[in-house]
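Below is one structure. I have some questions about it.
Missing here: one protein chain of the complex. Every other protein chain is in place.
Order of writing sets the chain letters: A, B and C. Residues in each chain are counted from 1.
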Amino acid sequence: MAVREAEPVGSLQEVKEAGLDREDLLGMYRAMLITRGIEERGHILYKQGKIPGSFYTGRGNEAAAVGVGSAMGPNDVGTPLHRDMGVHITRGVDPWRIFAQYMGREGGPTRGRDGNVHMAMPELGLHPMVSHLPAMLPVATGMALAFKIRNEKRVALGWFGEGAAARGDAHEAMNMAGVRQLPIVFVCDNNQWAYSTPTYLSFPVEHIADRAAAYGFDGVVVDGTDVLAVYREAKRAIEKAREGGGPTLLECLTLRMEGHAVHDDAFYVPKEMFEQWAAQDPIERFRSWLRDHAELTDEEDDEIASSVKRTLNSALEQADESPLPDPAGLEAGVYAAPEDLDTPHHK
Amino acid sequence: MAVREAEPVGSLQEVKEAGLDREDLLGMYRAMLITRGIEERGHILYKQGKIPGSFYTGRGNEAAAVGVGSAMGPNDVGTPLHRDMGVHITRGVDPWRIFAQYMGREGGPTRGRDGNVHMAMPELGLHPMVSHLPAMLPVATGMALAFKIRNEKRVALGWFGEGAAARGDAHEAMNMAGVRQLPIVFVCDNNQWAYSTPTYLSFPVEHIADRAAAYGFDGVVVDGTDVLAVYREAKRAIEKAREGGGPTLLECLTLRMEGHAVHDDAFYVPKEMFEQWAAQDPIERFRSWLRDHAELTDEEDDEIASSVKRTLNSALEQADESPLPDPAGLEAGVYAAPEDLDTPHHK
Amino acid sequence: MPELTYIQAISDGLRQEMRRDQRVFLMGEDVGVYGGAFKVSLGFQEEFGPWRVIDTPLSETAIVGGATGAALMGMRPVAEMQFADFISCAWDHLVTVAAKQFFRGRTPVPIVVRLPSGGGFSGGPFHSQNPESSFAHIPGLKIVCPATPHDAKGLLASAIEDPNPVLYFEHKHLYRRIKGEVPEERYTVPFGQANVHREGEDAVVVTWGAMVHTATDAADELAKEGTEVEVLDLRTLIPWDREKVLESVRRTSKVLVLHEDTRTGGFGGEIAATIAEEAFEDLDAPVMRVAAPDTPVPFSPPLEKAFIPQAEDVLQALEELVAY
Partner (left out) sequence: MPELTYIQAISDGLRQEMRRDQRVFLMGEDVGVYGGAFKVSLGFQEEFGPWRVIDTPLSETAIVGGATGAALMGMRPVAEMQFADFISCAWDHLVTVAAKQFFRGRTPVPIVVRLPSGGGFSGGPFHSQNPESSFAHIPGLKIVCPATPHDAKGLLASAIEDPNPVLYFEHKHLYRRIKGEVPEERYTVPFGQANVHREGEDAVVVTWGAMVHTATDAADELAKEGTEVEVLDLRTLIPWDREKVLESVRRTSKVLVLHEDTRTGGFGGEIAATIAEEAFEDLDAPVMRVAAPDTPVPFSPPLEKAFIPQAEDVLQALEELVAY
């Protein structure tokens, strides 16, 4: 097989070599907890009728998102998707903004113009997804192109699902990135389902990463429930790109642990599949690892849990205080004015 | 390397095993001569101002087009492109129709609605290309899907250039064909240039056929100047598809021996490249082979040449008698009426 | 006659066509096991098998391009977009291939693309659009926008029968909100025949899709003041029923054109321009247009409400029009 299947991560030593100290590890753990916490609370809010529209979660993808997000450099950029809440959290988005986004409030990053995870904060290097998948891949390629033109040591990350990999956008983006050896990492959230569609109806090869060979770069498959392995592989790919080594296709294998969105009970996913993957829940898995390798104690764990809880409680409150947007400003927001270009991230 | 590079064809014996008798061989030879003859005359007509718009030729691609066209079964279908005049000829299009098409006459297959090689005769199993490359690949995939749904032993052929292979349409078509194991052959006319763009700026791998692996089917590279090798490989791929073996990506390697179109002198193509490929001109090559292996004599060759000449002369005359289309009928031709569906090829 | 919701009418109509004609098949994302995002094809795969109810990869180009190819081979494909918004990914195939194929090559392309469209439930900028106007400008395509369960079924049958590429816009906000009598047996509603959804002589609202109901609500409200407004449902945009529109305009002398899509460059402009050109002498007031403002469809409820024309907006416009 052309792609490399990455080994799981073992010891603390190994992790230290990868540049992570204990604080980093706990930060990642906390980010995963916040990620899941936001989505769990969002789910409740949705059921309470407080979130309009639809609601998506990335349950099962917390390690993949946080692992990749943590490997990004401060000036790197990316276009995370609807399963990648962990990327926003890792990059520092204040959770209240996300609740405000969910609820269509003025305080959400899109100020009620768009909903759910269709948001991002450019000042943190993230740019909002569109529904049309995977349209952000050519955009990410263009970001990488800008870095290449300007000779900057920055890397762009473009996320896509294994289902959306069937679309032409994925191909054009990867081909152009391959031709120009751009500093980009294509991150595939392979959660094995595209809505109700199983992988064998989405693509006829074993791994999405097998496609990398068609674009002249490396493909790597990593267990997306192992946050440290994801981190290590993402870091490698990002640094390779930064040093002029060209793109990598990094496939994070997970299972989408819930329906496509709240309305979907995922009846089409075999029960055993859920059971099997539940046994390797990314958060549980990382928690045991921290206990075994990084001396995470019960007290410390409890403390982190309650701090997360506090954060989310006050985030919710703050979001709820944010007003609904005023329709009077709707039409004024379609076209940018010259001064809108004067932002630090848009240099 | 994942793809198979096909051997050249040697002996008459080998060819006979492939199912071609001497008459077939001379038919292919004749088709190649007519193909080139039409385009050479077209070129002159263009310079005389008798052909409006632009003018494209497939010089250098005669063997690839005729080889594949000859390998198609009577009920197979295809969507040839602007370098594939040989396919139309092989399938039996009367040359006068092509001149009429070039000249925008009522007698052309598009009745002056479209120009140059944007034409095909559906009753011969061919469907007209659009400019937008390679938009006909998803269409060909849909044709193969129809055969699969109806359980017919028919095969669809979709042509594309190595440059257009960068577009999303190629990807979506191949991926879907791979997922559904459709009876289709994707034929890449790799003539090494996409307008002025060399292959290394179009794709970052050695062969376009390398991509087949990303779609779970076979890739084959064949010397597109060797009509018999092309025929053999096309036949294999077509029969494999017919028998349920799924798609093949067949890459025919040639050089585009002229500019992209008449207005282009191809200054960007290295002179040595032209010289090298001129030495393996597909028609000269086949002529020598026929002399060496199939006892083609000078007399016979001359006779074929003059018969081709006669055919083209009378084709030109007939085309010139065809009237220009009447604008009065323009608006009526946009929407089909129910009775337009009653055609044998559109069953 | 049974009462069906709009979505049941589509589902029943499609099933009936598939039973009737072996050549009809459905392809799209999640249309098989899942029954489609809106469950229009629930149970279809059991009945018709996996090769007539085809779950495709996430590939709008291959779906629409593939439907074109299958149609050229004599099939009658019905392609489902999961949301109408995603048809943007197949724009090229409709505009470049399907729309122009018959004109160029004389081979008809009898495909139907089903497009769950429209807003009203906080779907946001990518799950609420009404992209019919963009396509209505492309010669070679037909555009269908049913407003009632009866028309939904009858127009679907016509769409499948039609030898041309047909975009069938099914309004999501009508799916389960609108009920009506729908004959069990097969019938067709012909293209290009507008329907007087509500009678009236004082003015006419020309509209289609979900706005037919918005207009009717406004007209009913206005009736309380003794003014009777006709609501003319175009049913199909291409072809559109110029004659009936002009007849209504001549009769009422006052016309409001209403659509849910954004205003500038919307199909309402075509209708208003045609009226202004053909019925200039018969008008007692300028042709008014009510449509969404020129913005993407916003997500947050107060914004969306301000975006989608509401009965109050129509009422206000009608009052102005009638008073002119």
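Keep this in mind: a residue touches a chain if its C-beta (ideal position, glycine included) is under 8 Å from a C-beta of that chain, and two chains touch if they have at least 3 such contacts.
For clarity, every value in this text was computed on a predicted model and none was experimentally measured.
Visitor: Please identify which of the visible chains the hidden chain touches across the whole complex.
Guide: Even though it is not drawn, that chain still touches A, B, C.
Visitor: With the missing chain put back, one of A:P109, A:G161, A:G224 or A:P247 would touch it. Which one?
Guide: A:P109
Visitor: Check each of C:C89, C:M211, C:L232 or C:L258 against the chain that is not shown and name the one that touches it.
Guide: Residue touching the absent chain, from the options given: C:C89.
Visitor: Among the options A:L12, A:I51, A:V93 or A:A173, which residue touches the chain absent from this view?
Guide: A:A173
Visitor: Which of these touches the unseen chain: C:S11, C:Q82 or C:S133?
Guide: Result: among the candidates, C:S133 touches the missing chain.
Visitor: Hey, which chain B residues sit against the chain that's not shown?
Guide: Looking at chain B, the ones touching the missing chain are residues 52-54, 104-105, 110, 112-116, 118, 130-133, 163-164, 166-168, 194-197, 201-203, 268, 324-327, 330-331, 333-334.
Visitor: In the full complex, which bits of chain C touch the chain not displayed? Write them out.
Guide: Per the touch rule, chain C residues meeting the hidden chain are 85, 88-89, 91-92, 95-96, 99-100, 103-104, 125-126, 133-134, 136-140, 238, 257, 262, 264-278, 280, 283, 285-289, 294-296.
Visitor: List the residues of chain A that touch the chain left out of this view.
Guide: Given the touch definition above, chain A has residues 77, 109-111, 113-114, 118-120, 122, 127-128, 130-132, 135-150, 156, 168-169, 172-173, 175-176, 179-180, 333-338, 340-341, 343, 345-347 touching the missing chain.
Keep in mind that, in the parts below, only the chains that are shown with their structure count from here on.
Visitor: What is the distance in Å between the mean C-alpha positions of chain A and chain B?
Guide: 45
Visitor: From the mean C-alpha coordinate of chain A to that of chain C, what's the distance rounded to whole Å?
Guide: Those two chain centres are 37 Å apart.
Visitor: Just curious, how far off is chain C from chain B if you go by their C-alpha centres, in Å?
Guide: Here the centre of chain C sits 41 Å away from the centre of chain B.
Visitor: Where does chain B touch two or more other chains at once, residue-wise?
Guide: Chain B, residues with two or more chain partners: 168-169, 172, 175-176, 179.
Visitor: Do you know which chain C residues sit against two or more other chains?
Guide: In chain C, 56-57, 59, 61-62 touch at least two other chains.
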